[in-house]
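What you see is the complex with one protein chain gone and the rest in place.
Every chain is named by a letter (A, B and C) in the order it is written, and numbering of its residues begins at 1.
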Amino acid sequence: MQPLEAKVQCEQWPASPLLKVAGLAEFAAGTFPPEHMLLDLRDTQVRAAGPALCHLPWAGFLTDVPEHAPPGRPWIAVPQGAFKVGIGDVVELGPHASKMALRYRRGSNNNILFTTERCNSYCLMCSQPPREVDDSWRVSQLCNLIELIDKDAPSLTVTGGEPTLLGKDLRRVVLRCAEVLPRTHLHVLSNGRAFEDSALAQMFEGLHPSLTWGIPLYGDHYGLHDYIVQSAGAFSQTVRGLYALEAAKQQIEVRVVLVKPVVERITELARFIYRNLPFVEHVALMGTEPIGFARAHYDDLWMDPAHMAPILRKAVDYLSKRSIRVSLYNLPLCVLPEPLWAYARKSISDWKQRYLPACEQCVVKERCGGFFSWMTDKWTSQSVEPIRGTSCAKH
Amino acid sequence: MKFAARKAFVGNTAYRLLPLRFRRLPWDSDRVLITSMSGDWLITSRNDFERAVTGHLDPGEPMFADMESRFLITADPERSTLAPLLSQYRTRKDYLAEGPRLHIFVVSLRCHHTCAYCQVSRQAVGQTAFDMTESTARHAVDRLFDWPAKMLTIEFQGGEPLLRFDRVQQLTELIEQRNRTEKRTLRFVIASTLHNLTDEQLSFMRDHGFELSTSLDGPEWLHNLNRPRPERDSYRRTVDGIERCRRVLGDDAVSALTTLTRRSLDVPKEIIDEYRKLGFHSISLRPLSPYGFARKTGARHGYTIGDFLKFYEAALDHLLQINREGYFLEETYTRMLLSLLLTPFPHGYVDLRSPTGAGLGAVVYDYDGRVYPSDEARMLAAMGDHSFVLGRVEESIETWMSSPGMQRILGAGVAEALPTCADCAYVPLCGADPIDHYARQGDSIGHRPTSDFCHKQMGLFDTLLQRWEQGSPADRDTLEGWALRATCREGVLETA
Amino acid sequence: MSTIEVRLDASVFCTDTVTKAAHRYTDTYFVEIKSNSADLIVELTPKRAGADTNQLAERLRNDVLDEKLRALVRSETQDIHALLTEAALRQALPPKSSQGQ
Partner (left out) sequence: MRKALTVVGTALSAMHGVGHASNNVDKTSLAALALHDSDYATTLAAPLNLNVRNMYASHSSHSSHASHASHSSHSSGSGASYGYTPAYTPAYAPPPPSTAPQDSSGTATGAPLISPTKLRPSVDQLQIMIMRVQAALYARGYDPGAIDGEMSVKTKEALRLFQAARGLPANAKMTTETLNALGVALTP
């Protein structure tokens, strides 16, 4: 696992906190002005380009060798062993401390726009427990970040906390994405409860050319869903919210974390989705991430994925036969029956993903999403073992 | 930790029943089918059901959740939502808001056939007095666009519409011309024997995207017996027509209907095999209706619904067998009933709706300028009973909707409000057919215990539910595959 | 043809329930319902020879029980049924008061 924030060495802190790392191509393209970029002097082409380039009004320079920076200009050195910063990335500098955080990584499969730490649910398995803080400053910071992201970034995930707690400001963030990054798919992870207010949902109609809402639904009745999210009334709010989003012509994905009580009714949930929410375009069935609140509820939540396979297969078959796309996340291939492999995605973000020693002998390791880096034995299926050969070559 | 246990989320009030209906399973009297007001359903033991109705379910038991998620019961209103139930119901009744989508134009009553059971009051080929006039055609087109439906299916019928193809062409062009400003989605269908089809007619149909519906009653001997021509070549002419149409319009452009006579009932396999032989992937097995010449010759051609249901079971067995062999062949009415059982979506079929599709889903513009709510109403009028005439093409559609005929239909047109139907577990999946009941029983409301319509529907639903429940995985897959096919083809069944 | 008589306890079943159940038999039987102080009596007479009289009384008794259950459901759901229908179609149908073009 790589930390995404590090102490750095620097001189003359640049004035603007959000900066894009530039190489020659970034300069040539002219998409971003030098004032908002750090010229990457670690790049040999850049160093060979001659001194005139350095005279441009760069916000500063990224270098391992401070002497390479023009005298009197700001520079930053990222120490060995800290996270890797590359050309195209966007970093944020703490205003006083010598801290730098990565806000956008070019080429990563999981760049996020983090909206707030607050949440109105309190899910049993929350991987990132919410905090009741005023972090409304994030909105303008996000709007700035959006402008420095590559125009051909394939996708961004808007997340939290609960993004809809931003209210109208969430619309602002989405609108800025639509204006500045019209070709970037936006995936907003929300519990959907706030869309019980149809007017809020309506604000997003026609706002963005490619936006999907990822909304969790944990049961086919309120007793189950409300228990999982630890909030009475949440089920009815989310379901109403889903209808409000549909009325606002939004694309919707339903997300289901495969904790034990949910798995026990997963086929009923699939049926509920098809019968009542057939406009859903994608259903993501996700293995539990053993971090955050989940660890405290092991006995209530844990179910070996190998044991859920038969019922999971029923639910997947049911939905896919009905033209609702299904994906399985966070489940290594060895715990799934082979017919489900086609639905398994390499979903774990690159920076928190790993394989186990057993994986080294596995013939399908390349196709497998592996494990969370914070996986423990307790949270690992008994069935993990290297696959030695596959019965068919479907792919 | 401030986490609460599961029982903290049960809610604060006892559960309540939502509107529901049930039926003891004919093949297992210890179990019942329960349906919600929108047609979602559950099969369970009668004991459990009785516990549910009498308030003895425990919120922790799976049965509670099963009934709650199918909207058969509801728990704490503070925590529940009925939006899914209301959406299901509205979806099933979706066609109400738009008004009729199926518009049948009878361009001529003339026909070369002399079918004994003819459902249309055909006229001899030379009788041009039974053709639609240009003035009638123009008025009919004006009325067509008075309806609000965004999708309009225009079906040309006869008699044999090819005998007045110039009128078909003229109507098509008038409608398309008008649609340049109206911007509706148009679909053209022609119901024809396909005899004497010319290349010119074919290319016109191709250019205007026609779908064709023809009649094929089974193997050659049966078809020719059912559809006599002096030359005894009805089968050959129809099959030739089908092949020519496929060459010009594509394989999917032609569909065929089977009218079942007494003779047909003995040979379900032969009829189905004929369709397979001819490369069809869809068959429509249609029992005779009590109209037109069919009623007059009833003694010779008639059979009971019980006879039909026996035939149907044998036919279904054979169809499932063929599908098991890997050849996709569906029965269209079965597909439609299964889609009601297995999907939340509405169907486009006008004959199985509540409120009835007559006048609300379909309108017939007859050759002589009279307007009817359905083909059946037109047949009745041809036999001298004008109870269901809506009016004439020169009149406004408002006049039609407030005509005594339409009032008669609406008064008996809502199945949920009809005696016996009101309590029937299948009623959310069924329809009201006041004109059929009027024709058979002399009363548009009708008497369910002796209703052929009711016997047929109950028989089919029971059969399909049992097959679904007890069938092999392969057969369930086949039935499900039919139901899930997304196509909603409207009205084409009721032709030829 | 022989008439089959089924006696039902009038303190358990009401006339309406029994009538509804008996009505279902009117396609193949002539149906008569009588009552005395203690019982409701249903008489079923086959209309034609060959009617299926196998377990006829048992079938009718089951149907009467089912009708009783239906009555229970009806009394609890009748109001809400009308209301839900209206709620579901509220926006789908034009307002009833509108008379203009």
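What we mean here is this: contacts are C-beta pairs under 8 Å (C-beta built on N, C-alpha and C of every residue); 3 or more make two chains touch, one makes a residue touch a chain.
A quick note: this is a predicted structure, and the numbers were derived from the prediction, not measured.
Chemist: Just list which of the chains on display the missing one touches.
Modeler: A, B, C
Chemist: Give me the chain B residues in contact with the hidden chain, please.
Modeler: Answer for chain B: residues 13, 16, 74, 77-78, 80-83, 86-91, 94, 96-97, 99, 146-148, 344-345, 355, 360, 397-398, 400-402, 406-407, 410-411, 413-414, 416-417, 486 touch the chain left out.
Chemist: Need a quick check: the contact residues on chain A for the chain that isn't drawn.
Modeler: Touching the missing chain: residues 4-5, 16-18, 23-33, 35-36, 45, 48-53, 55-57, 88, 92, 94-97, 99, 101, 103, 106-107, 109-110, 112, 114, 117, 127-128, 135, 137-141, 143-144, 147-148, 150-152, 154-155, 157, 159-161, 172, 176, 182-185, 187, 189, 198, 209-210, 212, 214, 240, 243-244, 246-247, 251, 253, 276-282, 284, 286, 289, 323, 325, 327, 329-330, 345-349, 351-352.
Chemist: For the chain that got dropped from the picture, name the residues of chain C it touches.
Modeler: 78-96, 98-101
Just so it is clear, only the chains that are shown with their structure count from here on.
Chemist: Find the most central chain, measuring centrality by the gap between its CA centroid and the centroid of all protein CA atoms shown.
Modeler: B
Chemist: Which chain's C-alpha centroid is most distant from that of chain A?
Modeler: Result for the farthest chain: C.
Chemist: At what distance in angstrom does the C-alpha mean of chain C lie from that of chain A?
Modeler: Spacing between the chain centres: roughly 59 Å.
Chemist: List, in ascending order, every residue of chain B touching at least 2 other chains.
Modeler: 87
Chemist: Residues touching two or more other chains, restricted to chain C: which are they?
Modeler: Not one residue of chain C touches more than one other chain, so the list is empty.
Chemist: With touch defined as at the start, can you tell me which chain A residues reach chain B in the complex?
Modeler: Where chain A meets chain B, its residues are 122, 124, 219-224, 226-227, 230, 232-233, 235-236, 239-240, 243, 261, 265, 268, 271-272, 274-278, 293, 296-297, 321-323.
Chemist: Okay, in this complex, where on chain B does chain A touch?
Modeler: 1-4, 6, 8-11, 40, 59, 62, 65-66, 68-69, 75-76, 78-81, 83-84, 87-88, 343-345, 480, 484, 486
Chemist: Help me check something: in the complex, which residues belonging to chain C touch chain B?
Modeler: Touch residues, chain C against chain B: 20, 23-27, 62, 66, 69-70, 72-73, 76-77, 80-81, 84-85, 87-89, 92-93.
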